[in-house]
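A single protein chain has been omitted from the complex, and every remaining protein chain is retained in its original position.
Labels run A and B following the written order; every chain starts at residue 1.
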Amino acid sequence: MSTLFQQLVNGLTVGGIYALIALGYTMVYGILKLINFAHGDLCVLGAFIGLTVITSLGGASGSPEIWVVGLAFVAAIIAICCAGVVLEFAAYRPLRNAHRLSAVVSALGASMMIENGIMLIWSPQTLVFPQGVLPQISWHVGGVVITFTQLMIIVISLILMASLYLYVNHTRFGTAIRASAIDQDAARLMGINVNRVIVSVFILGPALGAIGGLFIGLYYRQAVFDMGWTYGLNAFIAAIIGGIGNIPGAMLGGLLLGLFNALAGGYISSTWQQAITFGLLIAILLVRPTGILGERVAEKV
Amino acid sequence: MHKKLAATLAACSLAIAPVTAMASGTVTFGVQAPITGKYANEGQGIEKAVKLLAKQQNADGGLIGKTIKVRVCDDEGKATQAALCARRLSNAGVFAVIGSYTSGAASAAQPVYARANIIQTSDGTADKLTQRGFKTFFRNAPPNSAEAKFTGNYLVNVRHFKRIAVVSDHSSFAKGLGDAVEKAIKANGGNVLTRAYIKSGSQDFTSVLTSLKSKHPDVIYFSGYYSDGGLLRAQEKQLGMDVPFVGGDANQNVAFAKIAGKAAKGTIIINVPAPENLPYKAAKQFISAYKKAYGSAPPSIYTLTNADGMRVIMKAVQETNSLDPNTVENYLHNKIQKFPGITGPISFSKNGERIGSAFQAFEIQADGSYKTIYPKQ
Partner (left out) sequence: MKEQIYRWAGPSLWVLGLGVPFALSANWISILALFAIYAVVALSQDIVLGRAGMFDMGHAVYFGVGAYTTAILNVTYGWPIFWTMIPAIIAAALVGGILAAPLVKLRGDYLLVATIGVSQIFHLAMVNNTAGVTGGPDGIFGVGVPSIFGHQLISQGNEYLVDWGLLGIVLLLMKNLEHSRLGRVFRYLKEDELAATTLGVNARYYKILAFALGAGIAGAAGTLFASQLAVVSPGAFVFTESVTLFAIVLVGGQASIPGVLLGTVLMFVVPQVFRELAQYRYFAFGIGMIVVMVVRPQGIWPRRRRMG
């Protein structure tokens, strides 16, 4: 039994990270119907920027103060938000009225550019986060181990997701975001500045992604330039499982995917874990293409 | 039709025939390595090592009086690109090629080099590489089977483990080594409790570890790479498992201890001695020169085995005073005996296998250094 609970704790931690990243995919998709393939790499860029702040301010050996970690988050968030906005402006906005797949290819190019850019700046080596950045505390509850880092990730992710949910559903600007997602033209007619909404989505998504990326770095204590694809793909799947374009769906999808991966790897087969995940994805698509929380909407062609 | 084919054949063989660079007073060494992509770290290490050796040799009057030039081709660790690289390098008239890092890419290039009679030395550990009858191929790292033999004996007969869990990732190298170790454990009468897989780079191994924990192994053997191994060890400790961790050769990288942090202590790694622990004079010299030139230590032992591959080829050229591939190949196969390499004495078997590598089991200490624990010294 403790094994099961342990798998749940592990799954929930990763799930929280997936959910944070998935939100970036889903918000962009919701409004632009664009799969932003560069989003995973943006998150990884966040991890690298955070790492640079931590190692340069924290000293090579000593354990950095907690304010350094805070600063790392702030720096990563600001940098990635800027990168997100630049990306939208340079690579996606000019293609707003083109064939949908043109923007997808542009996103693939952006992904390649960011990934290789990270490699050029930070070297292709696996970079290691110093130990002791976060308190090394862990609790043992009936055979289940939970560390401070895990708890922090789970709690902060949940808080962020709840805030985003409230923001989108209970503020004027949140309403504008939802309206633009449903029908851009109608939203425009209602006096909503859709361009501003889109820019805001390219700020919110990358901000959450940067936090997710830095969580990855702090949890696993390493960052490597090409990990964007893995996390990007998983987060993207999470967004689909929950119903792409649907914000609570991305949260639910992330948590479910984390749990599912943990259980599939732990109980069914670690050899085929990935295949099982993708099998589930295809099954969900066939049975309920719009995901768990997605509504049935008219096809945009 | 036949005539045309014959003409094509002739045209092509002319094109392939090595454009001998001897008259110009230079000799070209090729580097075929993954400069971009997943293995960029290792590939760039190989490139740096070869360039360093060439520079040293040139400062020393060159190779039998000729200046060494280096040509690099990025194979991205992919078979397709490797085949293209092989053609590109052979067309550039290289005398020998160092690389590639991955077995898959090395094997795709093999036939091309063999056809053009270009000497190739690679660290690719897949056993098949030396079983294809190419006389141009020399493996500079010990193959999986040799390491597995040592590991099987160590786990079963030396440490008397009874419930061994073997963990691998899906890479050619790690799966091959894991399979070979599993076989060796059984050959020694040992018991493989379970075989588990992780996805390299996925960073979250807690689900695999948690299910391992419930099976109560008395040792975890991991055949994959250090970046995953360090995390695996850290997460093992984090989950409160207190089971010895034995890692295969690719775990031997300074980053392992950094990633695993406090959990690194007590980890056992099986490999030829670590770069900094290599007792050989050549090793100390080369590593300090490398650090001086590039400001960081070589990324892994494979940087050094590939450097050894180049060094032994240069040695054979000097001894035979010849740049004729057949002469040099013959010398490498038959005459090189215990050449003092960076990674230990080097000799080659008839099929280009590196023989007589000294494996050791060493334990990571609290300060991250290695201490050899078997064989007793």
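Heads up, the rule we're going with is that contacts are C-beta pairs under 8 Å (C-beta built on N, C-alpha and C of every residue); 3 or more make two chains touch, one makes a residue touch a chain.
Keep in mind the model is a prediction, meaning the values are calculated, not measured.
Peer 1: Looking at the whole complex, which of A:Val74, A:Leu108, A:Val141 or A:Val155 touches the chain that is not displayed?
Peer 2: From the options A:Val74, A:Leu108, A:Val141 or A:Val155, the contact with the absent chain belongs to A:Leu108.
Peer 1: For a quick check of understanding: of B:Leu84, B:Ala289, B:Leu323 or B:Ile355, which residue touches the chain that isn't displayed?
Peer 2: Answer from the full complex: B:Leu84 touches the omitted chain.
Peer 1: Given that one chain is not shown, which residue among B:Val27, B:Val50, B:Val72 or B:Ile164 touches it?
Peer 2: B:Val72
Peer 1: Which subunit B residues touch the hidden chain?
Peer 2: Considering the whole complex, subunit B reaches the absent chain at 1-2, 5, 7-9, 11-13, 15-16, 35-36, 40, 44, 72-74, 77-80, 83-85, 87-88, 90-91, 103-104, 107-108, 111, 126, 128, 132, 170-173, 175-176.
Peer 1: Determine and list the subunit A residues touching the chain excluded from the picture.
Peer 2: Residues 29, 33, 35, 90-91, 94-95, 98-106, 108-117, 119-120, 229, 233, 236-237, 240, 244, 271-272, 274-275, 278-279, 281-282, 285-286, 289, 299-301 of subunit A touch the chain absent from view.
Methods note: only the chains that are shown with their structure count from here on.
Peer 1: Between subunit A and subunit B, what is the separation of their C-alpha centroids in Å?
Peer 2: Computed value for the inter-centroid distance: 36 Å.
Peer 1: In the complex formed with subunit B, which residues of subunit A make contact?
Peer 2: Interface residues on the subunit A side: 3, 6-7, 10-11, 14, 116, 119, 123-126, 128, 131, 136, 138, 140, 145, 147, 216, 219-222, 224-227, 230, 261-267, 270-271, 273-274.
Peer 1: If you look only at subunit B, which of its residues touch subunit A in the complex?
Peer 2: For subunit B paired with subunit A, touching residues are 36-38, 40-41, 44, 196-199, 201-204, 206-208, 210-211, 213-214, 227, 230-231, 234, 238-240, 255, 258-259, 261-262, 299.
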